[in-house]
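One structure below.
Excluded from the complex is one protein chain; the other protein chains are retained at their positions.
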Amino acid sequence: MSALLEIDKLSLEFRTRSGIVRALENVSLQLPEGGSLGLVGESGSGKSVLSFAVLGIQDAAATITGGTIRFAGTDLLADGGSAMKTMRGRELAMIFQNPRVALNPIRQVGRQIEDVLLRHTALRGAAARARAIECLADVRIPDPERRYSAYPFELSGGMCQRVMIAIALACKPRLLIADEPTTGLDVTTQAAIMRLIRDLGREKGMATLLITHDLGLARDFCDKLAVMHAGHIVEVGPTETLFRTPAHPYTAQLVRATPVGQERLENLASIPGNLPDLRRGDLPPCRFSERCELRSPACATPLPNLVVSPGHLVGCHHPQARSSP
Amino acid sequence: MHSVWQKRLQTLRYVVGENPLSLAAFLLFAAFVLLALVGPAIAPFDALASNVGAPLSPPSLAHWFGTDSLGRDILSRVIIATRLDLGIAVAAVGISCILGGLAGAFAGYFGGWTDRIVGRLSDTIMAFPLFVLAMGIVAALGNTVANIVIATAIINLPFYIRVARAESGVLRNAGFVEAARLAGNGEVRLLFHHIIPNILPPMTVQISLNMGWAILNAAGLSFIGLGVRPPDAEWGIMVAEGAQYIVSGEWWIALFPGAVLMLAVFCFNLLGDSLRDLVDPRRRT
Partner (left out) sequence: MLTTILKRLLGAIPNLIGVVVVTFLLTRALPGDPAAFFAGGAGTAEAVEEIRKKLGLDKSLPEQFIVYVRDLARGDWGMSHATGQPVLTELTTRLPASLELTLAALLLAVIIAIPLGILAATRPGSWVDHLCRGIATAGVSLPTFFTGLLLAYIFYFLLGWAPAPLGRLDPYLSAPPLVTGFYLIDSLIARDFPVFVGALKQLILPTITLALFVLAPLARMTRASMLGVLSADFIRTARASGLAPRTVLFSYAFRNALLPVMTTLGMVFSFLLGSNVLVEKVFAWPGIGSFAIEALVASDYAPVQGFVLSMALLYVLLNLSIDIAYGFVDPRMKIEN
């Protein structure tokens, strides 16, 4: 079965004044049509960089040094990303964190949806406007006609995020990347936004890549999880498997640090150590090894890619085989 | 304290190494200061004496910058003028910095009506095109060098007020000020011992950014015939004296003083930019 999105051994670097930042190394991921994948990991692990690379909107200082990204069979990196240019916003779309600043502050929100429609569809004039209003209604914004001419500063954070979802879904994309879509929103709004993304995804048969550092959210929402640490994907697998039998020590620690149900915050474990400096020339093959309790001399050798069970992969010399009942 | 200066020195090395222009500007600055100090001693001729050479003679070995219509040596006059030009600017900026700094610090620290009065004053000055206001002030107070200094100081005031006011407004609630306040220090003491020392770095940057502009303004005022009187050597007035000869081809009379003036302003502006990078690396553009 060929996946909708297939990332294979992708490596990406930033050339900066203070050295080369190896932000992604040999990252591989698959996402099937209509599936939902959660990408989790602590701040700075490279989740956003990865999603930007998929859309081809990475920073000018970034260079992709290896690997491929295929979307529905098309190589997105071929010809300097020319295929991407026609698909971005139409076949793949993205929503960002901090919706208030992610919308153009001096353009009416309806017009911002219209801009996308004018670019990707044959709709013009009144028809485009009508469709933009429909998009607003689709994301359950009350009174869409009036909201069409609102500016972002006149809307609440949750409303802004709905507008952004409307922009992303305006052209009915096959893949939606949501980069921490609920940061900066209050808890009830968070739930509403996540429900909206899930419902719209199911309605339209759209695949979703959810980026978050909230494992609980990912657990509720995704069938599969990929765990990222310092530019590596350390473990991929079905969500429940990963929660019950995490194989990578980092995943295990993340899971232990995630509140379940009524658990109190102070009972949660925290992950010792910091992400390594990605500019270092002597980064070990396993970038987690310096924080890891299970470190052994073997960790200085190239990483294996072990299959724990079908669909459950881990990049570690000491996978935790312990399975809980 | 020691390590702060070490760090500054390091940043200085970094900024200078990064931008060789900063180094050039610094050397140039040193040269101008030297000229201002020892100018009269090294000028080859008496700057005020007529007929030290044939009138209107172009640059030559004897008179590197040529001579003007009265046969005065332009090089000597340009050198002598350094002290007057820099002196006016330094005096004006000094006055402006002290008065504006104090007013701004009081306004930012105490807020309320102090703030409103100072703000109104600064807004009123800024409501004028500044050079035009300077013209009006010199015209009203009288056509003297001292009044040029006063006028230049007045039009610079708002910039210092703004910097000092913003900084002290922030510092007022800073942790270490709160601590000193709880320790029973009076407000005025706090202002002078804790606030003002800490607004000095941004004020220094403002000074170096303003210096070039102050020189330009003072030279502009004397170019239109205000302040400095003719026999005295000053860059602006020398350009004015050479202006009528430009159209008949005697370019050197206006060119040299003008070019030196430009160089001085350029040097101060570059220096100001590097200093700002040094004190506040975030604002680098």
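Per-chain residue numbering starts at 1, and chain names A and B are given in the order in which the chains are listed.
Simple rule for what comes next: a residue touches a chain if its C-beta (ideal position, glycine included) is under 8 Å from a C-beta of that chain, and two chains touch if they have at least 3 such contacts.
This structure is a prediction, so every number in the text was calculated from the model and none was measured.
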| item | value |
| --- | --- |
| Candidates B:L9, B:V38, B:I98 or B:L141 - the one touching the absent chain | B:L141 |
| Candidate in contact with the missing chain, chosen from A:K9, A:R107, A:R146 or A:R256 | A:R107 |
| Identified contact with the non-displayed chain, of B:F29, B:W64, B:F110 or B:F131 | B:F131 |
| Full-complex contact with the absent chain, from A:S11, A:S28, A:N98 or A:T189 | A:N98 |
| Interface with the unshown chain - residue positions in chain A | 52, 55, 57, 85-90, 93-94, 96, 98, 101-107, 115-116, 119-120, 151, 153, 164, 167-168, 170 |
| Touch residues of chain B, complete complex, unshown partner | 120, 123-124, 126-133, 135-137, 139-143, 212-213, 216, 219-220, 223-226, 236, 239-240, 242-243, 246-249, 251, 254-255, 258-259, 261-262, 265-266, 269-270, 273, 285 |
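Everything below uses one rule, namely that only the chains that are shown with their structure count from here on.
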| item | value |
| --- | --- |
| Intercentroid distance (Cα basis), chain B paired with chain A, Å | 54 |
